[in-house]
Structure formats: structure tokens, C-alpha cells
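The complex is shown incomplete by one protein chain, all other protein chains being positioned as in the whole.
We call the chains A and B, going by the order they appear; numbering starts again at 1 in every chain.
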Amino acid sequence: MITDFFISFSTYVIIYIIIVSSFNISFGFTGLVNLGHMVFFGIGAYTSAILTLHGMPWYFALILAGLFTSLIGAAIAAITVRLKGDYFQIVTLGLVFIAIAISRNWISLTRGALGLPGIPPIIKDNFNYMLFTFLVCVICLAFFYWLTKSETGKIFQAIRDDETAASILGKNTYFYKVLSITISTFFAGIAGSLFVHFIKFVDPSIFDLDFFVIILTMLVAGGLASITGSIIGVVSLAITSEALRFVVVNPELIGPVRHMSLMLILILILIYRPRGILGKVNV
Amino acid sequence: MPLQSILPQLFINGLIAGSVYALAACGFALVYYVVKFQYFSQGAILTIGAYIFFLFLNLMGLNYILAAILSIIISILAALTTNWLVYRPLRKRKAGGVPLLVASIVILIFSSSLMQALFGSSTKTLLLSNQNKVFTFGFLTITLFQIAIIILAFILFFLLFYILMRTRLGKAMRALADNKDVAQIVGINPEKIYNYTFIISAVLGGISGILIGLEQNLYPRMGVLIIIKGFISSVIGGLGSVPGAIVGGLFIGLVENIGIWFLPSSYKDVISFSIMLLFLLFRPQGILGVRMRDDN
Partner (left out) sequence: MKKILLAILAVLVLIISACAQQQQAPPPSSGQNQPAQPQGSYKIGIMMPLSGDAASYGIPVQKTTKYAIDEINAKGGVNGRKLEAIWEDSKCNPKDGNAAAQKLINIDKVKVIIGGICSGETLGAAPLANDNKVVMISPSATSPDITTKGGDFVFRLSPSDAFAGVVASDYAYNNLNAKKAGVISEATDYSQGLRRVFKENFAKLGGEIVADETYNPEDTDFRTQVTKVKAANPDVVYLVPQTKAKGVLLVKQAKEAGIKTQLLTAEVMIGRDVVKESATDVDGMIGVEQKFDDKNPKAAPILAKYKQDTKEDAPFPAFMSASYDIVYLISDAITKNGYDGEKIRDYLYNVKDYDGAVGKVTLDSNGDVILDFSVKQIKNGELVTLK
């Protein structure tokens, strides 16, 4: 039975690794601080949930979740990546609130706050599902490693380090920024789809800011511009937050104490490990 | 009912909401202007101010003026502590806007859990005598306290302008905001001015917390919800502009409330966020046209 817990825990960790490392592509490698990354995770989750509930087979839903999410990501990026510095962060942070409002109010599609229950699983057996997510994750990571070493990845990093220089060298920085967001949102959508078929229920709370803060901390803790760092960040923080479940306090204070401890850890990481565990650039 | 007879009520509704947004926004904007980061933990200060006021007024039975003063003092201490423990170490290692932003969101979330641990999860009601006296003018209604909020908000805004424009401290703040290096050369100590900035924003935060608490009750996550609107107001008015934040707050309050007369009311947030996005895309300098710093 304990193995069952570890299977489900590992499934979460694997899915988080996909989210965080895809986040790293836009944030860490390209320097685009996309604070709305979890919006795309949520869009992927909703897309996949709605499609499978309407009878589409899961493999189509999984791919379509990724494609549709990256389509939206590309459209938003096309409008917003020209914004500089704080503006881009603010617009993308604003996406979070817009996503919440739409998922709550587009009742005919999302059933609003009631959420979508009864989402069919991809694979019924949890162990096999974990293997499946692991496989997807390995493919994603292999792609990320290849991408970051490739010519495109080098241009991404050149844009992050000095956009003016990159454009003087004749690179179409606008195109590459949109490309970076498109790639990273595609994988966020895939992760959302994997997640929703595991939980089998989705409601607007998937866009909650608390969840985003935890994902962001995993990224920062692991280190920007390092895929290996992202993996380590996810694993170490996921273990910490699960370990907090075993801290025994007065039952009435379980909620706030766990919450506060996690937030304290996040602050300490930001102050003492600004580059994270394996980070190559400052946050 | 025809629109023209309802418009005054919508206008008043918008003005009340707008004053609350503007109160939350001006502390946020002041810190953004001087210290240059997105100070979401102003929401934490609001919550602390409101809860401490509740502690002294309802639980300890102090006089409300004394309770308000004590709660403002504690708000100031809270703001200085967060600066000293978190923001200053981050600034010292020359962290950019992102870690400071994340830290301020984390502090905001942390404070709501802390308030829950200390005061419990249930909603607390603050009430002064006569607060709910209602004035009716035909279809239009407004309470005594709402009139007070609007007036007090405008007094606070005036005081804030006065400090910024007419005092030595305000001059130093503006110098620091314009160019930190030059300000240091002329002998301004940034850390000292930052501390004053946090103090002023905490005073604003404490008072706003009390007013918002009186108007809308207390619950642990109140700061999170209010500061989001404060943030939008600040963006629309022009990030880094204190008058902009106030204008933005009033603007959003009015547009939201008049807007949902025509649209389903559940789209209230969509209205304000869409306006924010439109502003960012087409007029990023905001209503008052202040230019924002460029990170690169």
C-alpha cells in the first residue's frame, strides 16, 4: 500500500517536472518571465477533460490539449512579447485572473464552479499510468535537452542575455520569443492533460495563485536555465511538502502551520539560494 | 427602470468601490515608485491593520481612536520587519523584480495563514455606532460610513501628495525614484528613505485596512483579494505613479459598476482585467501617462 502512495506521489512529481522544465524554457532560457504559465497548464487540463468527456479517445485529447494550448500561447505571445520588463510580467499575471473568470463564467463549456467530474482515466492502473507519464516525461526532457543545446536554444539564451546584441546579429528576436512561448505552453498543455486524467476532476481552482507560487518556487529552487536543476527542484520541494504532512501539531492548526512552513521555506530559498541548486543565471 | 435614474446610484457604487481600490493601490504604487518592485504584501499590511484594530477594539475593549493608533503602529512594525528580513537582503544581492515580486506574494499568502492561526478562520464583524445610518435620496441610497470612507480617502490622498511634493522627505523620495545613483551622489541614503517609504505605505495600509474592515468585515484572506484590485488600479493609472494609482482605482470602480449594468455581473473581473490588458497593450504608460522604467 505504501508503494501505492509512492506511485501516486511519483506521478505528481513526474507531471510537475514536465510543467517546471517547460516553464524553464521560456523563463530560464529565454528570459521571458511568463507569470501566466499555469494558465496554459489549466487550459490543457480543461481541453483534455472536455474532449474526453465528449467521447474523444485520450490520445487525440492529449495531443490536441498540447496543440490547442500552444496555439493560444502563440497568439498571446504574438501580442505581448514586444512588451518590456515589468509589462510582460504584469500582462501574463493578468492572464491568471482572466482564466479564472472565464472558467467560472463560461458555464455551458466548463460548468463553471461546479467543475467537470467523471473524467475518464487514460490508464486505469496507477502503476502503469505512472510508467506512461514517465515515458512522456522522458520524451519531453530529451526534447528539452536537445532544444537547449541546439541552435534555437542558443538563440533563446542570447536573447535572454542581450536582446539588442541578438537582433544586431540578424536574429529575428520577435519570432524566437514567440517560438519559445509556443514550445513551453505546448508542454504545459500536455502536463495539464496528464494531470487531469489522474485527478479525474477539474474546476477553476486549477488556476489558483497558490499552486502557481509552488511551481514557481520549484523552478527557482532548482535553478533557472538548467533542466537538471528543474528536476532536482521539483523532487526536493515535493518531498519537503509531503514531509510536512507528517509534522504533528494540534489538529486545528494543521492547515495554517503547514502552509506557513512551506511559505517560509520559499522565502529562505529566495534569500539564500538566489540561483537555486543548479542555476546558471540569477532570477 | 431607465438608465438615467439609476446612473447616480451606479456612480455612487463605483465611487465607494473606487475609493477602496484606490486606498489599496496608493501604498502599492508608492513602494513601486520609490523602491521599484511590485509590493503585493501591502495586502498583508491591510489585513494586519484590520485584525489588530479588531483585537484592540472588540477583544480588549479599547477606545476606537487608541485602537486605530495602536493598529497603525503595528502595521508599521510589520512593514519594517518584512523589509528588514526579506526585501533588504534581496536588494542587497541585487535581485531583480521577480524574486522581490515572488517574495511579496509569498508574504501575502503567509500573512493570511498567520491571521487564521492567531484569530481563527471565522469572519469577524467590526461595527461603530451610527455606521450604518442610511441616507436616501429617491432611488439613491448611501450610508454614513460610506460617505466617511470617500471623504477620508480623499484626505489621505491629499496628505500623501503633500508629503511627496512639499516636504524634504518627498523630494528625497522623488530623487531616489528618478535616479538612484544620482540621489546617492547628492547624499541621499537609499535604505533610510526606503524605510520611510515603507512606513508611509504602512500608515496608508493600516488606515485602509481599518476602513475596509469596517466596511466589508474581516477574514484571513481579505488582503489577497483587495490587493489584486489595487494592483490593477495601479497598472491602469500608470505603474509607479501615486496619483495614477488613485485615478486608476476610481476609474476601475466606476467602469466595473457601470459595466455590469449592461453585462452579466459575473463578468465584473473580466471587465477590469480586460481594461488592464488593453491599457498595457495600447497605452502602457497608463491614464496619467507616466513612463515606466525599462528593465533592460
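Quick notes on this structure:
The rule we apply is simple: a residue touches a chain if its C-beta (ideal position, glycine included) is under 8 Å from a C-beta of that chain, and two chains touch if they have at least 3 such contacts.
As the structure is a computational prediction, the values presented were derived from the model and not from experiment.
In the complete complex, the hidden chain is touched by one of B:71, B:116, B:201 or B:234, namely B:116. Here the missing chain is touched by one residue of B:85, B:152 or B:287, and it is B:85. Residues of chain B in contact with the chain left out of this view: 1, 6, 9-10, 13-14, 16-17, 20, 85, 89, 112-113, 116-118, 120-123, 125, 132, 134, 136, 139, 141-143, 216-217, 219-222, 225-226, 228, 256-258, 260-261, 264-266, 268-269. The omitted chain makes contact with chain A at the following residues, 1-2, 4-5, 8-9, 12, 100-101, 104-105, 107, 112-115, 117-118, 121, 126, 199-203, 205-206, 208, 211, 242, 245, 249-260, 264, 268, 271-272.
The working rule: only the chains that are shown with their structure count from here on.
Rounded to a whole number, the gap between the C-alpha centres of chain A and chain B is 30 angstrom. Taken together, the chain A residues at the contact with chain B in this complex read 33, 79-80, 83-87, 89-91, 94, 97-98, 100-102, 104-105, 163-164, 209-210, 213, 216-217, 220, 253, 255-257, 259-260, 263-264, 266-267, 270-271, 274, 282-283. Touching chain A in their complex are the following residues of chain B: 38, 86, 89-90, 93-99, 101-103, 105-107, 109-110, 113-114, 116-117, 224, 228, 232, 235, 239, 264, 266-267, 269-270, 273-274, 276-277, 280-281, 284, 292-296.
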